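Removed: one protein chain of the complex. Kept in place: all other protein chains.
On to chain A.
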Amino acid sequence: MNRFVYLDHSATTPVDQKVLEAMLPFFSMDFGNPNSLHTWGRKARQAVDQARDEVSRLINAEPSEIIFTGGGSEADNIAIKGVAFAKKDKGRHIITSAIEHHAVLDTCKWLEKEGFDITILPVDEYGTIRPEELRKAIRPDTILVTIHFANNEIGTVQPIEQLGNICREQGVLFHTDAVQAAGHISIDVKKLPIDLMTMAAHKMYGPKGVGALYIKKGVKIVPLIHGGGQERGLRSGTENTAGIVGFGKAAALASDRLAKDETEKERNLRDRLIDGILEKIEDAMLTGHRTERLPFHASFCFRYIEGESLLLRLDALGIGASSGSACTSGSLEPSHVLLAIGLPHEIAHGSLRLTLGKDTSEEDIDYVLENLPKVVESLRAMSPYGKRG
């Protein structure tokens, strides 16, 4: 094996060395419970407060508008069920989109069984939700719209400002799952019409198992987890101090990268990867929007071959990729996202996602561009549908 090229940063990112160093003291040295009044507790409380500052600064929120959670899925659940239960006497209609993460879609489907009414908006061929579709779907009893900031499988960034403005006009709360976007795209919640927003540390070089929910001042939700009243009573349970400190550091580093426009390098490498693949491989298509997409995200479908074979053959060459969402790769149905953008099943089966990281190099991209065409070729040679020489 020549190299190891990890291109699955949408699934998860490595913990940054600086993040790890910031976290380590909070396991055994500064181990106090942030809710304790003594020296040990105060030290932990101070660290959690600092992390809250750092995470709020990443999106220009107030620290009091951030609650820490046990990850992105949990934050989605708190936001959606929390609003649903808080507003159920006002209305029971919730709007979402066909290409949300399962943490959002399955939460909505569960609420449907509990007597809520769910509208699932379609998307166009690029995976974009049309604002006029949203406008048409809002009803007097609509209480919440939940649409992700950017898609994990095809990288498309949604017209969040337009979507949020429609919600504001209609007096409907707007939640966005920004797990893929936060830390990679500048987000300013003072400028964008967002009421609730989900983030996850491990998608921005922080640890797994820590997320955050931005809740705009004045927005009322009902907690799902009751207990000691931590996180303003919205998420009880002793704080995961080390994880939260790690999230804070990761958010601070992400703010620095965004301020220095370091994502430009990633964007350029991504473009070289996309252009190279489409040029070198026949019957390949980019999925998602060409320009309105995450700066680190490239995704494709290759005809006549199947995605799992492709990713396992790439893995054997030291290239870490994914086919569709990591969460759906264990199932036989092609991804709901690829079907929603109108791809036929047989094409959707041949999907490949390559997501770059801050440390991805020119050489890494060269290595993929050299090897991916060969792997595709070898699998096509084996396929009854492949082109024959």
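Heads up, the rule we're going with is that a residue touches a chain if its C-beta (ideal position, glycine included) is under 8 Å from a C-beta of that chain, and two chains touch if they have at least 3 such contacts; residues count from 1.
The definition used in the following text is that contacts and distances are computed from a predicted model.
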Which of "ABC transporter permease", "histidine kinase", "Fe-S cluster assembly scaffold protein NifU" or "NADH-quinone oxidoreductase subunit NuoE" matches, in UniProt, the chain that is not displayed: "Fe-S cluster assembly scaffold protein NifU"
Touching residue (missing chain; options A:71, A:243 or A:334): A:334
Contacts of chain A with the absent chain, listed as residue ranges: 304-306, 308-309, 312-313, 316, 330-332, 334, 344-346, 349, 381-386
